[in-house]
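Just one protein chain is left out here, and the rest sit where they should.
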Amino acid sequence: MTALPRLTLVLGGARSGKSSYAERLIGGQEAVYIATAQALDAEMTERIAHHRAGRGKAWTTVEAPLELTDALAAHAIAGRPILVDCMTLWLSNLILAGRDVPAACADLIEALPTLPGPIILVSNEVGWGIVPDNALARAFRDHAGRLHQAIATIAQRVVLVVAGLPLAMKDQT
Amino acid sequence: MTALPRLTLVLGGARSGKSSYAERLIGGQEAVYIATAQALDAEMTERIAHHRAGRGKAWTTVEAPLELTDALAAHAIAGRPILVDCMTLWLSNLILAGRDVPAACADLIEALPTLPGPIILVSNEVGWGIVPDNALARAFRDHAGRLHQAIATIAQRVVLVVAGLPLAMKDQT
Partner (left out) sequence: MTALPRLTLVLGGARSGKSSYAERLIGGQEAVYIATAQALDAEMTERIAHHRAGRGKAWTTVEAPLELTDALAAHAIAGRPILVDCMTLWLSNLILAGRDVPAACADLIEALPTLPGPIILVSNEVGWGIVPDNALARAFRDHAGRLHQAIATIAQRVVLVVAGLPLAMKDQT
């Protein structure tokens, strides 16, 4: 496995294996896991536990459902990988909390190039289905798509994961 | 950037950057933009304005929510690029207007190889989610998928855009 670049974006559908792929990129190194998930119900608690069980002991877990940019700034140390899982849940949390989503995304995109890496951002592709009936879901798709494009522009590597298999969409490493 | 082939199909999910990618293919050239969108509500008006603001002055805009094949025939001049955005909205308009969708698609597929290019068709991938509950949405997915396959067969280049990044699915240029 080649050395991790400063910023990697890992995209994929639900249960595509994108989180496992991102974790394999880090391997056995000491790393920080920034979880944007909130265990608000039993199903989500189970999902979080399922993901957590797959990681090793050398991981520090930080919860950042809303203040992701602050959490990144607080934990970024050169050479210690940070894995954020996942960006679409963060967007969803921002929307539910009534935050200014474009402003929060702009803050993140401004901060990312200033932080030491490696940073790996995992996110869900959500815009490949029928246009949703409700305006909130359409707005969410728009936010996610725009954020993915903005991150992809500044990332050194962008990977699309399908059935656990990685496809390099961008590789400047 | 290499010269544009006679027919290019640009596919991608919602907010994948497919329209911007298609516009970058054309660059600063004089070009015709065929919009299939209809500004029926405030949200769609905003989306159209957002897209329009991204294009340059050298573009002529033509609206063709239904008579797309006629509009292509009327504006195709060898060497002047035409960008159609997007095919799935055209299909949606045809369905809402009660048109014979397979017949309209057959007419388009018959006409395309006879027209001078370059022509760039942008379309949404819509069939990668859960099977929709309602039959109309399922029929729409079927029309879109079949149209994409038919266009891909006659196109010289087919590009899948993910997070603004192009992936060549077919390249005969």
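For clarity, chains are labelled A and B in written order, and residue numbers in each chain start from 1.
Note that a residue touches a chain if its C-beta (ideal position, glycine included) is under 8 Å from a C-beta of that chain, and two chains touch if they have at least 3 such contacts.
Since the model is a prediction, treat every value here as computed from it, not as a measurement.
J.: With respect to the chain omitted from the figure, which of B:A58, B:A74, B:L96 or B:M169 is a touching residue?
T.: B:M169
J.: On chain A, where is the contact patch with the chain that was removed from view?
T.: With respect to the unshown chain, the touching residues of chain A are 13-17, 43, 125-130, 132, 137, 140-141, 162-165, 167.
J.: With the missing chain put back, which residues of chain B would touch it? List them for me.
T.: Listed in rising order, the touching residues are 9, 11, 13, 125-131, 135, 138, 141-142, 144-146, 148-149, 151-153, 158, 160, 167, 169-170.
Note that in this section only the chains that are shown with their structure count from here on.
J.: Can you compute the centre-to-centre distance for chain A and chain B, using the mean CA position of each chain? Integer Å is fine.
T.: Each chain's C-alpha centroid was found; their separation is 30 Å.
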